[in-house]
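This is the structure I have questions about; it appears just below.
With one protein chain withheld, the remaining protein chains of the complex are depicted in position.
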Amino acid sequence: MVVEPTAAPETPPELTALPEAEPKPRDILIINYSGELEKVWATMLLASTAGAMGMTCRVFVTFWGLQNFVKDERRITGKNWMQKMLSFMSRPGISHRKLSKMNFLGMGPWMMGTLAKKYNNPSPKELLEVAQSMGVVFIPCQMTLEMFGLTRDDLIDGMAEPVGAATVLGLMSEGSAPLFI
Amino acid sequence: MVVEPTAAPETPPELTALPEAEPKPRDILIINYSGELEKVWATMLLASTAGAMGMTCRVFVTFWGLQNFVKDERRITGKNWMQKMLSFMSRPGISHRKLSKMNFLGMGPWMMGTLAKKYNNPSPKELLEVAQSMGVVFIPCQMTLEMFGLTRDDLIDGMAEPVGAATVLGLMSEGSAPLFI
Partner (left out) sequence: MVVEPTAAPETPPELTALPEAEPKPRDILIINYSGELEKVWATMLLASTAGAMGMTCRVFVTFWGLQNFVKDERRITGKNWMQKMLSFMSRPGISHRKLSKMNFLGMGPWMMGTLAKKYNNPSPKELLEVAQSMGVVFIPCQMTLEMFGLTRDDLIDGMAEPVGAATVLGLMSEGSAPLFI
């Protein structure tokens, strides 16, 4: 079939533009599940760097991860004896994290901290403050708050409203690049 | 150039729809690698929620993760003494998972289970059943089955055919949002 030149309409601009369109940069979504020192460090390093790069970065904080976001000065948290015992057995607060191995009664974390300082690498706590000031959003998990008997007042300032797994899955489905740490 | 109204054909619907089209929602792909209670819980929470939200969700079950999918009543699995000893050292079945820390001869998992029940959070086993009924597909890893000497009959009902790493990478490459848990 021969197409008559006069009959050929101009292709609308939004259609010609399409093939060359850059894909939209993806947001970063970190699920901070672990409460171990090295995993918290990874979370905070990635989050603060993403913030500094101007990326949209959200950190969903759940299970052991939520212990990193309890205020350092809190010692025993929870409403019933089981929740209190869990907080007693594993002291909450970002400054009291332990390594997953080679903890050696705190010598491992102390050496890590010393080496980090020596090479001008900030601590997890400093990185958390940088991340927050750069607009990274830290979101507590509603179910974890309930299970551990934590109140919003137990948590550090500046955290977002608690949400559940559905919100996290929605972000993944819409294109956020996820990391489970 | 002026397009003659009579000559301008209606753009086919699939083309006009394109520029405004939302990007296709991404499938969820969970690689369940760990056999620890809290990781299994995370896997089942996310999988059952994704299923309830009507998302396509696949869970590739590999290495220690496959122990969660051995029938609870199986005690010793495997064909040779090494495989049998591995199952003896770490009892398979979703109801026999231990915490990665604070296990304290089962007191940790018991407290977690009690707290979960108190706040109406279902157990990993209940969540698994919900996920399966919602269409989440659980796919065993072929290589892990062989290494641990497990047969399809050792596994719970309703699992998909075993596949390998290539299938998982293919899904990631095609756009599934992956989590390594």
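Letters are used for the chains, namely A and B, taken in the order the chains are written, and counting of residues starts over at 1 for each.
Note that a residue touches a chain if its C-beta (ideal position, glycine included) is under 8 Å from a C-beta of that chain, and two chains touch if they have at least 3 such contacts.
From a predicted model like this one, the values you see are computed outputs, not experimental measurements.
Chemist: Looking at the whole complex, which of A:Gly65, A:Gly78, A:Pro140 or A:Pro178 touches the chain that is not displayed?
Modeler: Reading the full complex, the residue touching the unseen chain is A:Pro178.
Chemist: Considering the entire assembly, which residues of chain B contact the chain that has been omitted?
Modeler: Here the touching residues of chain B are 6-10, 12, 14-15, 18, 31, 33, 62-64, 82-83, 85-86, 89-90, 143, 146-148, 164-166, 168-170, 172-178, 180.
Chemist: What chain A residues would touch the chain not displayed?
Modeler: Looking at chain A, the ones touching the missing chain are residues 1, 3-4, 7-9, 11, 15, 18-19, 23, 25-26, 28, 38-39, 41-42, 45-46, 49-50, 53, 55, 101-102, 104, 108, 111-112, 114-116, 119, 121, 177-181.
The definition used in the following text is that only the chains that are shown with their structure count from here on.
Chemist: Based only on mean CA positions, could you tell me how far chain A sits from chain B in angstrom?
Modeler: Here the centre of chain B sits 22 Å away from the centre of chain A.
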